[in-house]
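With one protein chain held back, the other chains of the complex are shown just where they sit.
And then subunit A:
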Amino acid sequence: MAASSTGLRYPSNKKTIYDRNINRTKTSELSRAAFAYLFVEMITYAQRRVTGIADLEKRLNTQGYPLGLRLLDLLLARTASSATTSPANLRPTRILPLLQFIHTTLWRHLFGRPADALERSAANAAEYMISDNDPLVNGYVSVPKEISQLNCAAFVAGVIEGVCEGAGFATDGVSAHWAEGAGGGEDMWPGKTIFLIRFREEVMEREEILGRAG
């Protein structure tokens, strides 16, 4: 290929992104220290010129969002290629499979274990909660007292939001909350975080129609 005429520049090892293997996962574990350092830098970056906690969490959310869009397709493709019994590529079309995908597949990919709980809100049928007793992202984050509301797992909430919206499940936002006062387990797990997913009305409508169709 005439690289000069197209203006295309190859990396020095002559391998473009298209020459890499999409399924190489064995050696892909990253150093936790490196991640913690990078994450701190991301928070610092997001913290510049913010007006409040909500604003900062919004920025962290925005940083995670594109990651969710990518991971959705990547993990769907990987599960399809590893399943020898059914080579069919499947997309989640209902809420429950989507949430299970997040709870299990996504969590295992990101943090090496499934999330700790998946619940539906008793108050609002369109709200679902995924809880993590000890989020990896918060491992080295100590929040100052004056902004104790802040939960930096808003970044992970952004990833979840990206997965949901990418799959065609519009949300009114996904947010990360400390479990304090929500009852149960906060003594044993001081860092317990609940991710609240609020699906839009049209998603619930579609879910109902699909449910009736069987």
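Things to note:
By definition in this document, a residue touches a chain if its C-beta (ideal position, glycine included) is under 8 Å from a C-beta of that chain, and two chains touch if they have at least 3 such contacts; residues count from 1.
The criterion applied here is as follows: contacts and distances are computed from a predicted model.
For the chain of the complex excluded from view, the name given in UniProt is "Trafficking protein-like protein particle complex subunit 2" [choices: "Interleukin 19", "Trafficking protein-like protein particle complex subunit 2", "Complex I intermediate-associated protein 30, mitochondrial" or "Ribophorin II"]. Within the set A:D73, A:E119, A:E180 or A:E201, the residue that contacts the chain not displayed is A:D73.
Touching residues on subunit A toward the chain that is not drawn are 1, 6, 8, 16-18, 20, 22, 66, 69-70, 72-74, 76-77, 88-93, 97, 166-168, 206, 210.
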